[in-house]
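A quick write-up on the structure given underneath.
One protein chain is absent from this view; the other protein chains keep their places.
Presenting chain A:
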Amino acid sequence: MTQQTWDEVGGLLPHDEFRAASDAIVANIEQVIEGKTATVRLALAVLLAEGHLLIEDVPGVGKTKLAKALARSIDCSVRRIQFTPDLLPSDVTGVSVYNQETHDFEFRPGAVFANLVVGDEINRASPKTQSALLECMEERQVTVDGVTYQLQTPFMVIATQNPIEMEGTYPLPEAQRDRFTARIAMGYPDPTAELAMLDGHGAVDPLPALRPVSDAETVRRLIGHVRQVHVADAVKQYAIDLVTATRESPDLRLGASPRCTLQMLRTARAVAALDGRDYVLPDDLQVLAVPVLAHRLIPTADAQLARRTTDAIIADLVHRLPLPHDRQRAPYDSRPPATGNGRAPFEPRRP
């Protein structure tokens, strides 16, 4: 298997071609998941932003179905891991076994060696097993017995989980939650969509009949296109203001990480590209704030007692944060200070 570096992912794609390819994927998924266009597009945006997706919701709303539909729509290697309490890290990453014939240890790749990894019920595995994902999700490599193996591009982990209050679940460690670009909730379909579902899926499951409409090569080119989307200084400033606000909010014990800022801007690029624009708007960041930020943050005990979820806290922040004054940065202008909103330098709170 030839390994590609990050710089080799596709060239520039003509605008209409991008649109055709992305629309085809979305339409294909929607054959299975009815009435969830925004969610589907967000899932696709995460894929194009080279991120990982966490789908969290109550059982039976189609989490696994969305993950599998996305995987099947793209003609690339797909592996599935069913996370169970007795799953071991070596089941995820792979293991070296002794080959009798060659009298040597031989590496047998685990489930993560694929373009798309569907991790089902990820929070039913113990934290020990979940930790196996940490390296591959961030660094896109696996190290076993001192040997490092690179993963392919695109590489995306689509995990599903039940909310933490459900029986038999372990909470994901903060480090792993921070590696997921976005957490989306499926939500119940509206009545018309549910009726359409009954009509379409009543007799037969449409998932096996789903044909791939794209391949890994196309996805790489789509990713390359997303990387070219323009981000103005004001938008960057707004992203920084947003994450700074989470760090300074009195309701939050743990704020957003710099990795979060990066991933948010990347996802915003993808959203803008899917929207047919070649520039990012603050609107994109506002739309993404809750999915990208909410799952990484830890509310303070007071906020928890007041039943304020991180979603509500983030929505409130977005509602209160003024847009930065747009300033055209002169070519020889020095970079503005780290926190450009005129406040004192941020002192991180220890969680």
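The criterion applied here is as follows: a residue touches a chain if its C-beta (ideal position, glycine included) is under 8 Å from a C-beta of that chain, and two chains touch if they have at least 3 such contacts; residues count from 1.
Here is the rule we go by: contacts and distances are computed from a predicted model.
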> Which choice in "Acyl carrier protein", "Indolepyruvate oxidoreductase", "ABC transporter permease" or "Transglutaminase" gives the name that UniProt lists for the one chain left out?
Replying inline: "Transglutaminase"
> Taking the entire complex into account, which one of A:A24, A:L134, A:A234 or A:I298 touches the absent chain?
Replying inline: A:A234
>> Using the touch definition from the top, which of A:S77, A:S96, A:S131 or A:Q286 touches the missing chain?
In response: A:Q286
>> Which parts of chain A face the unshown chain closely enough to count as touching?
In response: 230, 232, 234-235, 277-283, 286, 318-323, 326, 328
